[in-house]
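With one protein chain held back, the other chains of the complex are shown just where they sit.
Right after this comes chain A.
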């Protein structure tokens, strides 16, 4: 019993000692993105402040990490090997769940802003956001496949890490921009904001961005999936009309 009380006290003591009750208050410039025919990427402004009950404790500063995560799903990563002189897909690894988009923005160098244990707990950095549990048995070099996924998606602008991209003013106000790419998957995007002190997460909030196709784009996408046969026939009709129209038009120009 004595030991239990001691453990509880130890666990609670840092919070009691210097907890100024720091909380995040935040907002987004837009909570929904409509993908229309002229959509070519969007910029989301994420801003907020640190609310305190008491003045901030001396020594050590607060830091802010912002993550934006797109809908996740399983992916297959294949590797080409040279067989009979020809490069062909050979080994493959399935990754349980990987986000279709993932951006991390921090207010300082990651190593100073976030500790390893809190990264594990909250799945903040890119490698942590990719769930690759249980794949190690499939291939000896499966970490190479996970690295490849990370590298390719980073090159495509789908995964990004921007250290120092969050502007933090007077230990209170913060703001950052996250750009959404032109090739965007529909779904709910999750924005997470973490407040850290000495590498430990002290508060976190979640916001949601709705990404949906709109107008003509939505209509086409839905008809392709809801009435595939009609959609196929309609695309043929359009093709036939266009072919005939061009031929008729040219015949008029040059008899």
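Keep this in mind: contacts are C-beta pairs under 8 Å (C-beta built on N, C-alpha and C of every residue); 3 or more make two chains touch, one makes a residue touch a chain; residues count from 1.
Rule of thumb we're sticking to: contacts and distances are computed from a predicted model.
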Protein name (UniProt record) of the chain left out of view, among "p-hydroxybenzoic acid efflux pump subunit AaeB", "NADH dehydrogenase subunit G", "Probable membrane transporter protein" or "Deoxyribose-phosphate aldolase": "Probable membrane transporter protein"
From A:28, A:75 or A:110, residue that would touch the chain that is not displayed: A:75
Option from A:25, A:54, A:120 or A:152 whose C-beta touches the chain left out: A:152
Touching residues on chain A - with respect to the absent chain: 35-41, 73-82, 85-89, 92, 94, 100, 145, 148-149, 152-153, 182-186, 213, 216-218, 220-221, 224-225, 228-229, 231-236, 238-240, 242-248, 250-251, 254
